[in-house]
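With one protein chain withheld, the remaining protein chains of the complex are depicted in position.
Here the chain labels run A and B in written order, and each chain numbers its own residues starting at 1.
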Amino acid sequence: MEILHITDLHLDNFTGESEFLRKGFYKEYIDRLYNALENKIKPVKIDYLIVSGDFVNIGKVENYSDVEIILNYILDKFSIDKKNVCFTIGNHDYKWKELDKSDIEKEKKLKNPFFKFRNKYNSTFVVEAEHFFLSKLDYNTYYLSIDSTWNSLNGSPGQLSVSEEDKLIASLNDNIENNDTLLIGCHFPIISFDSNFLAGEEMDWHNNHVWIKGNTLRDRIKRLNIKNIVWFHGDVHASDQKVIENEIFVLTSKFGGIADKSEQKRQAVLISIDESNISKIACKYEFPTHGQDQRLGDWDCSELQELRKFKINTTTINVNQDELTPFNQEVENEILRLVKERDLYKFGRFHVSEEYISLGWVDINRLMSDKELLNRISDKCYEFISSKITSLPEEYLLLGVEIIGGVIASQLSVRLNIKNSIIPVRSKSDHYSEFEFSHSSAFDNINNIKDVILFIDIISTGNTINSLIEEILLRNEKINIHVISIITNDIEKKIRSIPKTKSYITFCTKLKIPIIKHSEMPTEEYVVPNLKF
Amino acid sequence: MKEQIINVGSLSSLSNLNYHLTKELKILRESYLNGNGNIPIWDLTSLTPKKVSFAALTTFLSISKVIRDFVGKPIEIKVQWHPEFQGFLSDIAFLKISKEFDLYDWKGMLGGFSSNKTSPNTRIFYYSDIPTFNYTDTNCIIDWKDIKREELKRSISFRLKPIFDNTYFINQWNKELEAIFTTTISELVVNSLIHGRSIAFVGVQRTRKGITTCICDSGIGFLNSLKKYKPELIDYLDNSNLKSILYSSFHSKNKIGLYRAISDVIKSEGYINISSFDSEILWKSKNWEYVDNNQTLEDVLKLRLEKSDYYINGFVDIEKLDNGYFKKYDHFLMGSRITFEIPFSHD
Partner (left out) sequence: MIRNLYFETTNILFTRAQALVWVANGLSFLDLFEKSSGNLLSEIITKCPEEKTLIINFKGIIRFDDHCLDKVFNSLEGNRKQIIIINGEHLHSEFIKLKKEKQININHDSVNKLLIIGNNRPFDIEDLNQEREISVKKYISNVLKSTFSKFEEYKRLCSTPFLANGEFDSKKIIESPKDFMWISFYMSDKLFQLIESEKLTDVVLVSASLRGSSFTSILGILNELEYVNIDHIGPIHKVYDFNNLDLKHRNRNYVYIGDFVFGGTEIKLTKVYASFAGARLDHALVLGSLFDSSVFNDFKLHELNTLREIATDAKFKLFD
């Protein structure tokens, strides 16, 4: 997506002689911008135009019809759809001097000309309120226009009440997803930039031009965990940007106004957003000499500069991912601490299956006899499972493998009101009752079960869990299987994902338990097994 | 843009950090207001590794986060190379948190240390799930607070577990102490999240004397929070951070809140120190009784703390003042910091 950001057109006199956007020059001015951009990116393809306020100068609302002419020319030149213009109101866009006290009704009336002008381009919004409006630009991009002059008395930044902030946040909550991009037009900068060079030239500059009172709103928007938030600011006629985690603040200098001897350069900024990054091209109108005759200058565009790169959101639920992360870091730390301090790791020869020998053994039963650890793991499992439950408890089944799996499954089943069953896997000899694996009232209903959650203490080679999964799918191939393990062996061929499962989480990924084939070990007469199933 | 070296001092106490930071942060702030923001550099070369206060460390983390966000990138940090101290910072999770938030540019001075060599009696952690719902809906706030407290108690109890998993302290760490702790910390964290609207950093240290905890945020502070959410109080607060702390200490009488947290700590013969922006109150049993004897909140708000015997001027070490105090500074440090200690009873 390509966005062209301009601001502070300050149209004072369309038919005058000194403005950049005057009747006699605006086309040439805009043409030159187009050409300069074309030198950098061919073809020039702009999806949206964001104008962050001060369309007219000092409340001259009668100039909106002229601004319309200029705007339409930009749209035509850059082939931008009329409905893709994003508006923001600035302090020059209404006659604030006629407000001598706080009067919301009068303020609304004074701002009417601006909104009438805006509505010629777009009058359909997802949410519209007095102090903001929200539009949907495409399937995952929204534009929020905030009136940072709301409830202001003297042309300086305004103030939203708590309920006004609430309304704005609620509308974002209702409409925007985590993977969306939110573009925000806000005339007054909501943060301090490093180079506000005008700051020294005016008394109380900061309070007059930086929307300090908007900071709680900014914070609340940030907490919504939206993938990208890009603020577009104007007002101060300076150029800067800041990137703070998932927030980008773009400050662009004025587009219009009259030529003067100050250092301010006219500016237009192109912001480019794609799947994995956000970049910027800054264009400024340069003069070759100290003279400020507009016809002597030209646009000069920078190279494409990357502002932010982002990764696709990863979750701790691992399905076919490269990295296996623990479901909760604190729990993993505690498991490792207890294994170390209580001497729960032994080295020896442990026959864990017909094919494999384990050279390490974690005393998982003793580990899990720590009640605080057991309860914390249960609580975390509860969180995980609750997020999976979308239908009736009767459609779920908790299966606990061996002692630890059984303990967790039985305790959780009370909380969730879901049936559970314990599965022994280590002894498949005759002395176990034939009612073990298959005869369980929980399994009687297997055809009506949609999701099974399997609890297992340690996943080492994955053989046990995979054969269990096969057994379950034999009985009902449509079941969704979720696996929760306390420890996953941190070997080279770590089990990062389990085939045929819907999700898989583990609590400890940092214990290495070396596994070796029987054929690679000396026979038992040389090295007696510590343990044999 | 010029560099500004911010010497954080020895980090030997919260007062000491306060003293060093407030001046420097004022200069930093003004540089931005004047249009040419300085580039801050943290100078930790004056710290004394064996005498670092965990409360100062926790507060420093909190302020680092705010400044880092403000500047928009990690801030250079100057340190002397003390591998043992760095190992300690690693063990208490200071390094993990600073890495998570990308707070510092160590300029190659971090490394060469071993972790898990100490059994630290200190832990630092944080909570960042600041609510995003409707702040005018008081029922919603109460519901959220109750659910959050339930969740936080369990989380805090589990996080404190390694500190108390030690035979010497098993006798000291009884259910009652755990209950006071987890309830108090969870209440204070909930306040930071919902009223300060900022990440709550928590530091806990166990010593032979007792357990000390510091909860700090760099949010909007007591006064701004009250102004925003209880505008009817504005006239009574006199724009005073000190009065705001006072009000906040008492307004939740008869229910769970800061009042109960303070009462529980004082009943256990501990102390609780609350500072926000330019004001600080150290609650101990004497000055707590002095204020608590007032019947209503209106009476409390009418108190002129500056005229009381407990009001002090200048910087004083906490240990010297057994009766508690009320204090105002010339400079301010944004956010709120609450430190409390509960001594172990020695029978």
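Just so it is clear, a contact is a pair of C-beta atoms (placed from the backbone, for glycine too) under 8 Å apart; a residue touches a chain by one contact, two chains touch by 3 or more.
Because the structure is predicted, anything quoted here is derived from the model rather than measured.
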item	value
Option from A:47, A:147, A:379 or A:451 whose C-beta touches the chain left out	A:379
Per the touch definition above, residue among B:27, B:179 or B:234 touching the missing chain	B:179
Missing-chain contacts mapped onto chain B	142, 146-147, 149-150, 153-154, 157, 175, 179, 183, 254-257, 260
Interface residues of chain A (partner: the chain not displayed)	346, 363, 365-366, 369, 371-372, 374-376, 378-379, 382, 393, 402-403, 406-407, 410-411, 413-422, 424, 426-427, 429, 431-433, 435, 439-442, 530-533
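Basically, only the chains that are shown with their structure count from here on.
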item	value
Centroid spacing, where centroids are CA-atom means, of chain A and chain B in whole angstrom	29
Footprint of chain A on chain B - complex, ascending	1, 32-37, 69-70, 72, 130-137, 154-155, 157-159, 161-162, 165, 197-198, 220, 228-229
Residue ranges of chain A touching chain B (in the complex, touch as defined)	162-163, 165-166, 169-170, 173, 191-200, 205-206, 216, 219-220, 223-224, 242-245, 330-331, 333-334, 337, 341, 372, 376, 379
